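A single protein chain has been omitted; all remaining protein chains appear in their positions.
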Amino acid sequence: MTDDILKVSDLKAYYQMNYYGNNFEVRAVDGIDMSVRRGEVYGIAGESSSGKSSFVKVLAAAIRPPLRLVSGSVRYDFAGHPIDLATADARDIEAIRWKHLSYIMQGSMSVLNPVRRIGRTFEDFASRPLNLRGRAFRDRIVAHLERLKLPAEVLQAYPHELSGGMRQRVTIGLATVCHPEFILADEPTTALDVVVQKEVLKLLRDIQKEMGAAVIFVTHDMSVHANVADRVGIIYAGNLVEEGPTREMFSAPKHPYTAHLVASLPRIGDTAQRPALDGRPPNLAKPPPGCRFHPRCPLAVERCRREAPPLETVSPDHRTACWRWSEVAPLVDHGMRQEVVR
Amino acid sequence: MTDYIWFLAKRAALLVAVIFFGVSAAFFITHLSPIDPVETALGRISSQASFSPQAIAEMRQTLTELYGTDAPVLSQYGNFWRRLLVGDLGPSLIAFPTPAMTLVMQAMPWTVALLVISTLITFVLGNLLGGLAGYNQNNALFKSLGMLAISLQPIPYYVVAFILLILFGFVWPVLPISGGYAMTVTPGLNLPFVLSVLNHAILPALSLVLVGFGSWFLGMRALVSNIVTEDYVTYAELAGVRKSTIVGSYVMRNALIPQITGLAMTLGTVFSGTVITEEVFNYPGLGSLLIDAVFEGDYALVLAVSSISVVAVAGAIFVVDLLYPLLDPRIRSE
Amino acid sequence: MSTLLDVRNVSKRFTTGGMMNRRSVQAVEKAGFAMSAEMPEIFTIIGESGSGKTTLARMILGLEEPSEGEILVQEKRVDGRAGRASRLDFMANVQPVFQNPFEAFNPLKRIDRYLESTARRFLPDPDRATIEAAMDAALQKVGLSLAEVGGRFPHEMSGGQLQRAAIARALIPNPRLLIADEPVPMVDASLRMSIVNLLRSLRDDYGVSVIYITHDLATAYYISDRLMIMQRGRIVEIGPGHAVLDTPEHPYSRLLKAGVLSTADAGAGRLSIDPDIIAAAETLSRRPGRLEDRDDGRRVMVHGSAPNAAG
Partner (left out) sequence: MFTVLHDLVRYNIEFAIGLGLMTAIVIFAGLSFVSPVDPTMVYLAIPDQPPSAENWFGTNSRGQDLFWQLTFAFRNSLVFGFTVAILSRIISIAVGLTSGYVGGWVDRSLMFVNDIFVAIPIFPVLVLFYFVFRDDLDSFRLALIMACFGWPFDARLIRSVAMGLKHREFTRHAVFAGMSTRKILFEEHLPYVMPIIFSTFMNNMLWSIGFEVTLAVLGFTDINEPTVGTVLYWANSHSAMVVGVWWWVVIPIILVVMTFLGLFLLAVSTNEYIDPRSRLRRMGA
């Protein structure tokens, strides 16, 4: 058993679109290499249509047409249950769901069956993997809800009767009740108000620490990553462009795109002019040649237009895909006065 | 709970409004008719035997009182409501002097039974198969069922009934094509009668089921193929929830909510279909009665059948509507 | 000194349900503030969902009728049901920008259609040349040009370009006041600063006052001259932006600030919020209170001490 619970190599997943003879491929995930360690929170950041949601779908074994796995492998190393999603059959995948691998989907309102009481949903989801029924099952659920600061009464409620924050805690409860080793969390707090968001994030972080589960936490919001992730990976146009320890990503980004994302977070107590990034993310049906960020990159040179930079290690745990990474400097001082701890 | 009562009150108000407007429309439309019920009745009676002019004048007097046709239209209208509430709409002409209401009540059970049974079969069959077809979109069997539904759905009631009549009446005469029961059995609670009734109901019911099946099937298939892409279904699948639970409690259960509304909305159409089918198979229900009444110019009977149809359909819609909040927990707190 | 906008003691109650199960929701309660006509400023309204900030904005735009109080724009009462001429008159002074740039224009129509309609309707002398000049001038103000935008459909442009085009559309009548209801797309960090910086330049370079509605304290701090914080329909704190956000006084303002995810200590995972602030903000939200003046120009809601004062 290695230290890594998930290893993704050269993963490509495309959407095969076909509208009245207009056929094209959207390269949503285009050659991602990364791994996640046991017990860590790995944050994935990226803007809308960067491919991060498609990436999570592949990791969750939720590939549906028109999305299609083109190449690469997704290896999970669960205790006694190693599996490669690229080659596993449906039965193998069913066997790991929820017991080992669970998922918190985007949008708490729409992920719960509107006509089913929360209690029944818990039964549907967890009764089989936990192998518990009746009284024993109920006790287990109630105890788990208590940890999430939810009263047992929510089991009698329908989703629409709960507030947004409570619903989100219910989905976290659903995803964690079987003590999975790996949790995929896709924008779990995006629709929540700031105070509730912070509470839910804390809860998620606490319960993750307690269970020792590994988490992939996806959000566009860099300030969330700053507070929950151990490491952060940045996805741009279907590629992983940089990954590194959270602290370093903020204090010493090595990719111009990351530098820009970090700079676009204003801070209370600071009114210094913040730069904006012009242009738009590329159309993934016809991505630009070379480095996909070059049309918007202030550092772009001729080479960037021709050759795609590889992901290279720039310091322990820190990799970036930029020909000119050594020239990337933080665009704003992000208030990190202390030395970076390695 | 108060919301459910509120919902009930709203539906009940609609029920009352529909009955009021529908029945009033029936009254005023028939009153536009140039047919004078008194004269028609007189003509019919005097054609059977010869009467002295004085006897005819007396009869005219009695009939006018009976139908109340000498009063102004508005007071006739008031009387009409008063009499409708006690179930008396005057004598029918077809079977003079049997009250029109009695004929309606005799015909009603046949129509109600035919309507209820065929609607239930159609609804259950159409939604079940349509739901499964929506969930298993690439299954060849369901695809061919879909083709069948597409070809059946647009054909009008009359044509389907007619085709069945030709098939089973001339091509392969194995089923009775006319009437409600065989002449050889005694009406009552006995086995030969019941069997005969069921036997005679097969073709009318089949024609209703065939026409109705397509639209439920296609509607449910479309609904389900939308619902399977809903997040809560995907999420349950990703959690490894049992397939039968997903199909039953996640997909079908949610698709059924709009279908119940649909059921309420189509009852009027289904009733029209029943009426037509009855005429084709000479089935002793309201439809046959209505058509006979029109041909005979039976004023009171036409009015009775159309008024009762409006009341019955509105009542049935009301009952179906009441199911809706039981299926959808959200409506209770809206 | 004349006022551009005067919101006088405005309240809004919504009734939901029908005749029998009527429920009343107090969306805005006795809100009041004013903006000067002489000094363009960015005035920010901060609040969470259900705070009434959007309802207040809708009332200022005349899309919603106040239950009590009145709103004046340049001394004239805002009335959504006024005749068309007087509405057009109002729209020449006050224009909106909404949340979702991808929704700002009908996806089936060309973008310039909206700019052209605005120019035709609001310019004093609309001939072809002046309309095009006005469209181009407005687009130049937001960093675009008619050559870039003309004849294009919304899906051909990025979110940032669309939001800027939407702002340009709003600028054509030369309005004095722009109401921007959460105009910053939260999902795309790369657009955020370009929109926020644009609002700043509208104030500084073109003298347009802006009401900026948001739940994001950080961008509010970045651009606001003044701001107010709303909790469940009530203004709990209002005053100069930096003073309020540097040292919030009302417990709810302090709670909102505590809820901001700091990036200053990235990776440290400090997510706790002092439970006392949460409790204080919660209990006070149900107690009556009134706004009191402070020396630094802000006004803060103070509440009676008796917990049951509300009765």
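Which chain is which? They are A, B and C, in the order written, and residues in each are numbered from 1.
As a convention for this text, contacts are C-beta pairs under 8 Å (C-beta built on N, C-alpha and C of every residue); 3 or more make two chains touch, one makes a residue touch a chain.
Model, not experiment: these values are computed from the prediction.
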{"item": "Chain not shown: contacting residue from C:106, C:140, C:247 or C:272", "value": "C:106"}
{"item": "Listed residues B:55, B:71 or B:294, member touching the removed chain", "value": "B:294"}
{"item": "Full-complex contact with the absent chain, from B:80, B:157 or B:250", "value": "B:157"}
{"item": "Residues in chain B touching the chain absent from view", "value": "14, 17-18, 21-22, 25-26, 29-30, 32-35, 150-151, 153-159, 162-163, 166, 169-170, 265, 267-269, 271-272, 275-276, 279, 290-291, 294-295, 297, 302, 305-306, 309-310, 313-314, 317"}
{"item": "Absent-chain interface as seen on chain C, which is shown", "value": "61, 63, 84, 88, 91, 95-96, 98-100, 103-109, 114-115, 117-118, 120-122, 153, 155, 166, 169-170"}
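The rule is simple: only the chains that are shown with their structure count from here on.
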{"item": "Distance from chain C to chain A - Cα centre to Cα centre, in angstrom", "value": "32"}
{"item": "Mean-CA-position distance for chain B and chain A (Å)", "value": "56"}
{"item": "Chain B residues touching chain A - in the complex, by the definition given at the top", "value": "230-232, 234-242, 245, 249-250, 253-254, 257, 327-330, 333"}
{"item": "Contact set on chain C toward chain A in their complex", "value": "48-49, 158-161, 186-194, 196-197, 215, 217-219, 221-222, 242, 245-246, 255-273, 278"}
{"item": "Chain A residues touching chain C - in the complex, by the definition given at the top", "value": "47-48, 164, 190, 193-195, 197-199, 201-202, 205, 220-230, 245-247, 249-251, 260-271, 273-281, 334-336"}
